[in-house]
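I'd like to ask you about the structure that follows.
All protein chains but one are shown in place.
All chains are identified by letter, namely A and B, in their written order; residue positions are counted from 1 within each chain.
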Amino acid sequence: MANETVATGQRTQLKMTVNGKPVDVEIESREMLLDVVRDRLGLTGAKRSCDLQVCGVCTLLVDGIPVSSCCTLAYEADGKSVETVEGLARFGDLHPIQQSFIDKGALQCGFCTSGMMLATKALLAENPHPTVDEIKHGLAGNICRCTGYWNIIEAVEESARRLATENGGGE
Amino acid sequence: MTSNTESSYTTIGHDVPRVDARAKATGAVIYAGDMKLPGMLYGRILRSPYAHARIKRIDTKLAKALPGVHTVLIGEDVLDINPYYGHAIKDRPLIAIDKVRFVGEPVVAVAAESPAIADEALTLIDVDYEELPLAVTLDAALADGAPRLHITELLKSGLFHGLGEMKPQPGNVCYHHAFARGDSDDLFASADIVVEGDYIFPAIFQYAMEPHTTIAQWGANMDEIHIWSSCQHPFLVRAEIADLFGLPVGSVRISVPYLGGGFGSKSYTKMEPITTALARKAKRPVRIANSVDEAMVTTRRHGMKAWMRTAARSDGTLLAREVRAWFDTGAYADNGPRVVATGADAAPGPYRWQAVKVDAWGVYTNTSPAGSYRAFGATHLQWCGESQVDEIGRQCGLDAIQMREKNLLTPGEYVRPGGKPLDADLIGDIRLVAKNLGWDTPKPANVGRGVSVGLLAAGAHPVSTAFARMEADGHVTLYVSSTEVGQGARTVFSQIVAEELGMSVDHVKVIGGDTQITPYDRSTGASRSTTLAGLAVQRAARELRAQVLEIAARVFDLPETAFDIREGQVWHEGESKSFPELIRVHFGMVGGELMGRGEVRPEKGSGSYAEGPVFWEVCIGGIEIEVDRETGKLTIRKAASVADVGRALNPRMVEAQEMGGIMQGLGNAIYEEMIYDDTGQLINSTLFDYHIPTFEDLPDAFASTIVENEDGPGPYGAKGIGEGSLAGATAAVVTALADLGITINELPVTPERVWRAMNRTTD
Partner (left out) sequence: MLDHLTIHEPKSVMEASSLLTEFGSDAAIYAGGTELLVVMKERLIHFPHLINIKTIPGLDSISLDGDSISIGALATHRAIERSALVREHLPLLAELEANVANVRVRSTGTIGGNLCFAEPHSDPATLLMAWDASVVLQSSNSRREIPLSEFFTGLLETSRGQDEVLTAVRIPHPVPVGSAYERFKIHERPTATVAVTLSLSGDMVTGARIVVGSVCDRPVRIRAAEESLIGLSTVRAAEVAAAIVHDEIDPTEDNFESTDYKRHLARVLTTRAIAIATARASGGHRG
């Protein structure tokens, strides 16, 4: 190349943390984060459905921000912290969001669930006590074809209550 | 949600948490797309860009030469078998042979070391087509001289459809279902009121979040097949695969992981034949996973057009109904015939007619094949008939509830001759829906209320089996082939076993469908799992219970009636023995198991479609809408429903089916429509242009009631649920609009259609 700009080449090194653990893999620059997480790391909780960032089943948190991992180059996770559903439980204890989804019947086939819970985690991190309208708006990008959504709203409200109690009122 | 009876059972009737909830909430559940077999190849399919064409030449040379490409499959490779399948009509080649009949039909399948290489291989394949004249729409397919998709005279019946003899039909008709009784001509001629209309219902995509995914692997001697597939009916798929590849059914094993939704989109055989054929040539396991746009050309709901008229007296008594309906089944029949039959049955609605005349046809068109989708038939026609009932009511001064109180059938009356009489209190149900909707409260301006009630012939064919195995530690392993699609079947079955054996749900383990291990169940669909598979489970558990009591009787030297079973123990007056203790006595050692078997089969006759249904599912709904008079946009203020389930084994899961069904019903009514251009190409094949309801489309309020009249044939008086709320919601949206004076005869009721209807009215 004529200039000295850094470029990845068709392959590049990806160093990130996933659920708190360091990961160092060589990837193709064209690979999406969803495929690296599912196929390379075996974390199959995140799913592929619409593949065009509309449905949300591929939602992952990158530095706490929800992204459509089907349309996010894995390269973007370099130097960042990625959370998947497999990282929600802590030392075998379910995360309050997971427990709330179970208790409120907020899942049926389960295919949208990991994305839905991660989206919930991001929502509650910046709005610990959302109204029903705020929940609907925050999760509008996560589609569920089974539940009809009401139980999910209740699960998010329950999650907010549990997290507030846990954190003594704020995170 | 409220129920009208308190549960006197230990687990039945209680909101037992889903047994698979933790696995799903931790990402531990394996779906077919999460599986990796050693040596597995990734399959991708090259699909036809033309809706009707002859294949002249396929050049796969460059694709085969691409490093990492292992196998390429074309039609020629499957001419050693009879490659045609179809459970109703064997009209479908597992891969295109000489012709393609819809845009998206598989023409070439490639298996490669990675999905990326398979994708690249597709771009290197060259196919020459000779385009043929098209029949993309119902009208085009039915027109005189229309190009024929099939030589229907040469088609053979499929292995199972339950519809009796399937006679070849003319032109592009694939199936005709008709019935009539009474003298409708006479009644129409003399009626005070006749309402008539033409109706259009769109093609709709089921959109289960998980697209179809199938893995196939042949045994080393090429005489056994193992398939893992996202399929709802593993035994029916097994039979078709065995038939296609000439193997005994026991040599074909279908294992079903959890499904990411079904709704009928994974009913019957879908991607299994082509995956199996590719794996046969590759001699390695192959996985094919549809993308969503591929799933949209794999299955869909039938589009339909219908003509209907209803005759009545001026006092609101319904007299007669005539219906003609044409269902667009696409290029291959799939479940078309049953959809047509069920639609025909649903068309009259649950009313007391003096005469009925129904003709329904399934028609081949050059579009993707249509198959099952939740509440098929009822969703197609209930909105038409209910609109006409309401219109008659308006003409004679009766409101929607009064019309229905006057004309609805009551339990025991015949819905159709020779079939099962009505088994639900519909008048009670409609009154409850009205109450839940706030029927008598004042309505603000621009707000309309509508209700709707119909029936769906449910249960499919009543054959189910279950094995209940009591392990040496007293726990029970349950073998039943219902597919867990999200509906909670495994949870309900666990509850039944726990109830019958007086034990904890936590000590019951359900083994998922695997045709080599779990016994025959006809299918998962038609709202039949709790009612029929659940009945088999109950019988299996009762057989286990009988064995346990028989052992206890010997041990205690008392009659079997002297005992009580609870907490995993057998009790007699304060003394008890645990299940493991009884088993130890029975076998004289630690270890050993008891096995109970439960079977369900037709109680009289052959269980055919005509003799049934197993039960009538109540399709009922109430909707309150507000319309923006300037733009035609609708807001759903309230959705009301009634779950007439006989007995709610798990009330919260019943309610969950209601809510999910309502949202799909709103989708079918307001947002969803597959749009084809005149070359047969599906235009809106992504979620950018096909709207699935989201959180922001929720009704503002939701009110639902469970009705438990113990009038079902299932365990504890249960009957199935899951579909009625969809058909009921779709129809109630239309009747609510009519309440506002907005008549629309074409779904979905997009804002533009509402706007045009409003302008027609004011013109």
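Just so it is clear, contacts are C-beta pairs under 8 Å (C-beta built on N, C-alpha and C of every residue); 3 or more make two chains touch, one makes a residue touch a chain.
Just so you know, these numbers come straight off a predicted model, no measurement behind them.
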Among A:73, A:97 or A:146, which residue is in touch with the absent chain? A:73
Touch as defined at the start, partner being the missing chain; which of B:190, B:516, B:606 or B:631 qualifies? B:631
On chain A, residues whose C-beta touches the chain left out of the figure: 1-3, 5-10, 12, 28-31, 35, 51-54, 56, 59, 65-68, 71-73, 75, 119, 122-123, 137-142
Residue numbers in chain B that touch the chain omitted from display: 114-116, 119-120, 630-631, 633, 671, 675, 677, 683-684, 686-689, 691, 750-752, 755-756
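As a working rule, only the chains that are shown with their structure count from here on.
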Here the gap between chain A and chain B, centre to centre from mean Cα coordinates and rounded to Å, is 31
Which bits of chain B are touching chain A when the two form their complex? 15, 17-18, 20-31, 33-34, 207-211, 258-261, 263, 291-292, 485-488, 652-653, 656, 658-664, 686-688, 692, 694-696, 698, 702
In the complex formed with chain B, which residues of chain A make contact? 38, 43-52, 54-55, 57, 84-86, 88-89, 94, 98, 101-103, 105, 107-114, 117, 135-137, 139-153
